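There's a structure below that I have some questions on.
For this view, one protein chain was removed and the others were kept in their places.
We just call them A, B and C in the order they show up, numbering each chain from 1.
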Amino acid sequence: MQKFINSPDQVVDEMLQGFIKAHPDLISGTDNERVLKYKDAPIKSKVGIVTGGGSGHKPAFIGYIGKNMVDAVAVGEIFTSPPAQMFYDAIREADSGEGVAILYGNYSGDNMNVAMAMEMAAEDGIKVQKVVANDDVPSAPATEAEKRRGVAGEILMWKAGGAKAAMGGNLDQVIAVAKKAITNTRSMGVGLSGCTIPEVGHSNFSVEPGKMEVGIGHHGEPGIEITDLEPAAKVARRMCDVILPDLPFNKGDEVVVLLSGLGSTPVMELYILYNEIEKILSDTGIRIYRSFVGNYFTSLEMAGATLSVMKLDEELRECIDYEADSIGLRQFHNK
Amino acid sequence: MQKFINSPDQVVDEMLQGFIKAHPDLISGTDNERVLKYKDAPIKSKVGIVTGGGSGHKPAFIGYIGKNMVDAVAVGEIFTSPPAQMFYDAIREADSGEGVAILYGNYSGDNMNVAMAMEMAAEDGIKVQKVVANDDVPSAPATEAEKRRGVAGEILMWKAGGAKAAMGGNLDQVIAVAKKAITNTRSMGVGLSGCTIPEVGHSNFSVEPGKMEVGIGHHGEPGIEITDLEPAAKVARRMCDVILPDLPFNKGDEVVVLLSGLGSTPVMELYILYNEIEKILSDTGIRIYRSFVGNYFTSLEMAGATLSVMKLDEELRECIDYEADSIGLRQFHNK
Amino acid sequence: MKTFTNKEGSQIVDMLIRSIQENKQYLSDIDGEIGDGDHGINMNKGFTLCREALDKEPGDLSHSLNVLGRTLMMKIGGAMGPLYGSFFRAFSRSLEGKDNIGRDDIQAALSSSVEALQLISKAQVGDKTMMDVLLPAKEAMELAVQKDLPFESAVDLMAEAARTGRDSTVNMEARIGRSARLGERSKGVMDAGAASCCLILETMTAGVRELIK
Partner (left out) sequence: MKTFTNKEGSQIVDMLIRSIQENKQYLSDIDGEIGDGDHGINMNKGFTLCREALDKEPGDLSHSLNVLGRTLMMKIGGAMGPLYGSFFRAFSRSLEGKDNIGRDDIQAALSSSVEALQLISKAQVGDKTMMDVLLPAKEAMELAVQKDLPFESAVDLMAEAARTGRDSTVNMEARIGRSARLGERSKGVMDAGAASCCLILETMTAGVRELIK
């Protein structure tokens, strides 16, 4: 295991300690060592934004804590949903009295733990509503979209919800825009290698050299197909062929593209892939309004990429353009 | 080769095409397809900042093009200095008449190509001065510091030089602050795996599982020692033991810490390492003013990390705090 | 009909903790085949935390089960935390206030824990999860009570049903959890949650038998 760690069962705690120390201008710890928050949270009169999930996805989830982004995050073990207590504590750290939007991904553990946390928070009189991201197209057919996992599209949901809350939206409005963001988003991953959970000590799974796993999940959940590794142009075509018809995205649509590496794929390759995706979208008459290319939502050192495409309307465009200051996503307002 | 590419000899060109398309708000191409520039460059009355080097180090070098950062970049093949022509064209793209500071790393190819480009530019009447980064401590003893390579410390040199130029500094002042930035910076890398240059098709070199290469260079240049892989705390100690006495950094100093992954090391591990580095620095009485932790200067999909520490004075602090907008480094002015 | 005291009964939880700790690697290895290989790690973490809590604050069986359930639910996360958490908490609630615990108490507790679990998991028999162990075990126990079999036989039959259920998962195609999307490829391997669940029910059986010996 070629890793910079001390002890495999301490990776999450030590990572959090390092993260808090490295970013005092944005992040602060809380009484629960598995809950981090934006240093100014809860922000008076602002709806709180909470998320959470398993670790190993840096910059997700804690990297999206920040100004006009996420207020508090519940941190789980590697690839493991945080327990209800952490979600509950995160909700409490984020609530200013205006309520909390909990925006997370569709995994059975997270669903159960969030549900319990919401019950606990409701008992405290905190208004909490949730949006469950299910942008990962290959994880279930369109007829069972509620079974689909949440992947990198979650970032666009946080961005939209975070901006809306910062603009002064109330809980219903924040939930509505976060819901719209994820409903308008479709994602799909392609994996080129496995990754190693430190406590397990050996690769989770593997992708044979010369092959690729089409539709892979963020924890290495198997894809829809294992094929021969194809040139970037064909990979891009495959991704678009899955994503575009599903919403569907049509000629004339304006979209945000988020192309995230899964960990060890050099960013250079993401741009090569992006170059092909851009050609396909522009040939289809779809206009790219803004693109994010880089390691936005990873799976430890897995090789591969996730493409997420979100259809914009005026409200989403405004939210996407809004200033944001977090480790994972930082942008000036003026596009 | 588990890579998203089309053809191994097209990776650089296609990556650049994708990069330009993805970031029209920051980047523009030029007549020379291997030279990219800030969309607003040359900026009237501002000294131009130019850099360049081999590809495969994303976000370096082109990711540091932007507002108050680098104006133009000469792009080489993977791990290969760009030819003189590219440096020359980059100088021309960056020059507004106030002259150009060319801030690059100490590699024999870059030295030769920059020297030729500077001659060509001088023939055109362009004022050009250079600073050659040599922050990599293990690459030569202190007595032969002029032989040391430039590594991730270059980013701090660009940040300082870019800020000074944006503040209205003249060429001498920009050169002086860039020089001070790199003179005050010491770096050291530890490698945990090799990487594959697409055109070569197989790993450049390898690090045996269970071992680490102490002092590795950004292209896999061998380190000073191959040892058993150690816990993060010991790795941090090794890095600090090499870096701190070399400047030397002393009790009471205020520093910027930049801890960059080399490519495939999960960012989680960087924070674990950072956590240990922070302990050592604070035990030594060195105050960390600002930290950058992430993939700032990579070597394709090499596993490993580079630590860079820069000693601050008031002028450098001001430059480091200055607003910046580039893909690789984006920050609001207010710290 | 034989019984044991709630007080003595806490040793069942001690045995559960030990058996999970001892089977950490085994459970992770099974999970590694079609899941992510951490089931033993997750379970061990929770049960070991429970050990620490009980060392500080020991008590009777229903207390110990409550501490176990709470620890799993609040500290472990994943799907296992809430699932086993609800299970053990419901088990505890059902035994609460009882000084002596007999066959019917265990049967009632098992039934109510399974019901609690079903509130949060939609998994059915055949989905290749812990439910393939729990549901038949619960039914076997109910049947034994109906037939008025002795306590020993009742728990033996329960454990036997658990084992059969566990083994039945080998040939199933996973429909829930991490291995679900392996589809066909998930066949041929036992489900990790089924394995841990069977281990738990077998250990409970052994514990009961020892207590009523």
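Throughout what follows, a residue touches a chain if its C-beta (ideal position, glycine included) is under 8 Å from a C-beta of that chain, and two chains touch if they have at least 3 such contacts.
The shown structure was predicted, so the numbers you read here are calculated from the model rather than taken from an experiment.
K.L.:
In the intact complex, which of the presented chains make contact with the chain not displayed?
P.N.:
Looking at the entire complex, the absent chain's contacts are B.
K.L.:
Can you say which of B:Gly18, B:Gly191 or B:Gly217 touches the chain missing from this structure?
P.N.:
Answering carefully, the residue with contact to the hidden chain is B:Gly217.
K.L.:
Can you work out which residue in B:Pro42, B:Gly66 or B:Pro82 touches the chain that's missing from view?
P.N.:
Per the contact definition at the top, the residue touching the missing chain is B:Pro82.
K.L.:
May I ask you to list the residues on chain B that touch the chain which is not drawn?
P.N.:
9, 54, 76-86, 107-109, 112-113, 115-116, 139, 197, 199-200, 202, 204, 217, 219-222
Just so we're on the same page, only the chains that are shown with their structure count from here on.
K.L.:
Please compute the C-alpha centroid of chain B, do the same for chain C, then give the distance between them in whole Å.
P.N.:
55
K.L.:
If you average the Cα atoms of chain A and of chain C to get two centres, how far apart are those centres in Å?
P.N.:
Chain centroid spacing, chain A to chain C, equals 34 Å.
K.L.:
Could you give the separation in Å between the centres of chain A and chain B, each centre being the mean of its C-alpha atoms?
P.N.:
Chain A and chain B have C-alpha centres separated by 29 Å.
K.L.:
Would you please write down the residue numbers of chain C that are in contact with two or more other chains?
P.N.:
Residues: none.
K.L.:
Enumerate the residues of chain B that touch no fewer than two other chains.
P.N.:
Touching at least two other chains: none.
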